[in-house]
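All protein chains but one are shown in place.
Now for chain A:
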Amino acid sequence: MSSSASPGTGPSAGASTTPVEEPSALRSRGAARYSDRAFTIMLWAAGATVLLVLGAMVVRTVSDALPVFQYQGFFSFVFGTEWHAGFSRQEFTGTYGAWPFVWGTIYTSLIAVGIALPMSIGVALFINFYAASRVRQLMSYSVEILAAVPSIIFGLWGLLWFVPTVLHPFSIWLNSVLGFLPFFGGSVPNVNYFHAGVVLGIMILPIITAVTREVMATTPVDEVQAAYGLGATKSEVLRKVVLPRSFGGIVGATMLGLGRALGETIAVLMLVGGSQRFDTRLFFAGDTLAAHIAATFQDASPETLVALMGIGVVLFIVTMVVNIVARLIVWRFAKTAGAGDAL
């Protein structure tokens, strides 16, 4: 060992006075050890900040909204159908029932998911399995760009072009053909649940598509090849191998999309109608939780401001409940899907 080391240290004769200690690259000295510790603390802090911000938001919103829950009663606030803003600076004088907004929020979001989900799956399948590589690039970019369009642009585009030239005529036609059915009747104004839902659907399409595409790309090649080997056609492979394999991911993607749809504000505000009423009709001009807050907070009197905080809390709860229900669905379907897999 020593003989082989001496030619290496040859030029520096003085090195013998201080024994050369070869520090391992992975073992840190004093200062570096502190930096390690600092790094750990930073990560903890980052994690804690998320919880703190969320906690502060929940606590603050709930405590701000508490007076209106006390005045109205929590359940009659959520399920009451009368929303009548008061104009006092000191006390509550209005009636606050947020159900029309809860209903509108869920209704428009379901329309959005109903439109976006099948389209997203179609687009993802096309990009992954049908498109030539150049087209695939182009489509991927397009989807990403669509995801980056600000919602106010969707609102303006919807209100000034898409609704008057495309969607409204379509709705009027739909109403004239299917008007005898429960959901399609009544008059068809330019702003309604359906129009808001369709534009919302276009907005959440890129999110669902992007995640779905990623998930589908992870389908094991050998399973796909095996299916082909057994004589399956392309569409059979997609339906029986790729889709079941991607089920969990697609539901996850849908949850992300739904989350955005529930909370989307400005585009919905411009297209939903804002009438503080609710109805089962698709073409009814209603309102949603987020849109109502955005529409009225600027000129709200102090008592109504508290009620708007209450709407914020309800929106939070609705989002949570929808997420939990969705998770239950995943869990339930995952079991059956797993069973199908085993067969």
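Everything below uses one rule, namely that a contact is a pair of C-beta atoms (placed from the backbone, for glycine too) under 8 Å apart; a residue touches a chain by one contact, two chains touch by 3 or more; residues count from 1.
Keep in mind that, in the parts below, contacts and distances are computed from a predicted model.
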- [ ] Choose one: "nitrile hydratase", "Phosphate-binding protein", "NADH-quinone oxidoreductase subunit J" or "Cysteine desulfurase". The correct choice is the protein name in UniProt for the chain not shown.
- [x] "Phosphate-binding protein"
Task: Residue, one of A:270, A:290, A:309 or A:322, that touches the chain absent here - done: A:270
TODO: Can you work out which residue in A:65, A:143, A:295 or A:313 touches the chain that's missing from view?
DONE: A:295
TODO: Using the touch definition up top, pick the residue from A:82, A:144, A:223 or A:236 that touches the left-out chain.
DONE: A:82
- [ ] Tell me where the left-out chain touches chain A, residue by residue.
- [x] 82-87, 89, 159-160, 163-164, 168, 186-187, 189-192, 269-270, 273-277, 279, 284-285, 287, 291, 295-301, 304
